[in-house]
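Heads up, one of the protein chains got dropped from this complex, but the rest are sitting where they should.
By written order: A and B. Residues from 1 in each chain.
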């Protein structure tokens, strides 16, 4: 018999990295920027966070370092897409490849080293799980009830109109990209500091891409991101439980589950949007389009 | 301050110059990086970019150039078709793995029969496998509107798991002392893809890459299909007006690029790699994306870009051996190169003027 509360706690832990990264990407996309470099920023955060936590013995400082690393990486993307007007898809991809390479290069000394222990928080959940859960209403409120959030949505919806009204499109977008970077960095660090407890090359294993899919699944709504992250966490935990229970299915096939689940969820939500009654098109109007103020 | 002024069309001179500038900038930044890490920057750059071709051990490393460039060019020439049309297949790595598995499956099923048809059948199976793997995102996009970027990428991870499963399960070598991994096809003449001319690195995959370049060049420049692909990428509504069916184009581009990636995987498993292992996917599918961009999505450009990328692979290994540079140097270089290329690209699309 499986204890449902224990499973739920495991699920919360498995969902947290994705929750952070997807909330960050959601804000970036609501500002009209598609950053496919989430995976690269996550792995950067995973290494920087692990290294800082190891050096200082403080997981909290580790997460702070991870956020900074995420921001630094995201600023490469911001410089290329916002100032040099490069293609966002290609640049995001480059960021992922670069992040994976850079961490493989600098991560060697940390292989086989153990992470310092996370402090426990209320109800036996660590503070990062709580922070992730708190970020959901915070991001929702910020986007839908605050003035900066309104401006951010306006910039993402129609950058020409926002520019005509005098809003600084580029500055808003750079801020949103930085927020996405910080969140992805912390999400990545959660994997190295709180889940796996060590550093291995390429350890994010597609979590960044899953986060991107979950933003689509969530229809750009923070509560939807929470649902998506929990769904993903559930599939991961279930898959691990089945492995532990010794089901007669090869381990390699069980570990496919999160990726297959992501595809299925993506297809279902895309189909609903395509054939749904309302049309539901809630993607930001200027998503992925470069902005260049002519004259 | 500077001001950007859009150009109506990209001047050829800048289109040719920006990849060169990007390579130079990567070398300079790379040198600075090496210096920061405590390595001699000049020696490092020379080891990576010069020694594989003209250094003391060049006779060993030179053949490797074609071995590495073959799959890169084969995959990139397919990807370029889709990228031109705004169809983003970034899961070539998965199609490469599945193509290899399907091709190897034919060989392992036929083992130890020696017959002339085995190798062609393997090529066909590799192409079909890669094509099918590429058609999954295509169909999911056409039927449901799912993003082909995310689906094709997710399928890379799935393919890696399939490869691991194969290596540990169905394809495990019965005479392999219980080590994971399939039989080595290099030791099975009917199924192997050997070096055709000794010490050149030339194998059937390289010939296939050459054919792919010529065919894609012809299609893109002379055939109406290439015109439709370019139109769809530049102005989707104009493409529909001209009679292009977007769904067909999605299926075609993902199917063809998948098939080419699958074939590349097959030639790899039957030749240089030899067997299906847990870590069969070695990143060619991702590096080919860089090759396609660096080559400006043009066949001739892809040829040079593929050779250059192959050079960095070999140079990276050499530098690892000679100077103890970290193995991941090459990956960092490739990422930087793409960054610089995307950054310099602004010169082709905009005129930069000093603000009055």
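As a convention for this text, contacts are C-beta pairs under 8 Å (C-beta built on N, C-alpha and C of every residue); 3 or more make two chains touch, one makes a residue touch a chain.
Assume contacts and distances are computed from a predicted model.
Asker: The complex lacks one chain in this depiction; which UniProt name from "3-isopropylmalate dehydratase large subunit", "Phosphate transport system permease protein PstA", "Tryptophan synthase beta chain" or "Nucleoside ABC transporter ATP-binding protein" does that chain carry?
Answerer: "Nucleoside ABC transporter ATP-binding protein"
Asker: For the full complex, which residue in B:61, B:77 or B:231 touches the chain that was left out?
Answerer: The one listed residue touching the chain not shown is B:231.
Asker: One chain isn't shown here. Among A:154, A:225 or A:267, which residue touches it?
Answerer: Answer from the full complex: A:154 touches the omitted chain.
Asker: Can you list, in ascending order, the subunit B residues touching the missing chain?
Answerer: Residues 5, 8-10, 222-225, 227, 230-231, 234-235, 237-238, 240-243, 245, 353, 356 of subunit B touch the chain absent from view.
Asker: I need the residue numbers on subunit A that touch the omitted chain, in ascending order.
Answerer: Spelled out for subunit A, the touching residues are 147, 150-151, 153-154, 157-158, 160-162, 164-167, 282, 284-285, 295.
One rule holds for everything that comes next: only the chains that are shown with their structure count from here on.
Asker: Centre to centre, by mean C-alpha position, how many angstrom separate subunit A and subunit B?
Answerer: Each chain's C-alpha centroid was found; their separation is 27 Å.
Asker: Within the complex, which stretch of subunit B touches subunit A?
Answerer: Those in contact with subunit A are residues 4, 6, 88, 90, 140, 143-147, 149-151, 153-158, 161-162, 164-165, 168-169, 286, 289-290, 293, 326-336, 338-339, 342-343, 345-346, 349-350.
Asker: Considering only the defined contacts, which subunit A positions touch subunit B in the complex?
Answerer: Against subunit B, the touching part of subunit A is residues 36, 76, 79-80, 84-87, 89-91, 93-95, 97-102, 104-106, 108, 201, 205-206, 209-210, 212-213, 216, 250, 252-253, 255-256, 259-260, 262-263, 266-267, 270-271, 273-274, 292, 294.
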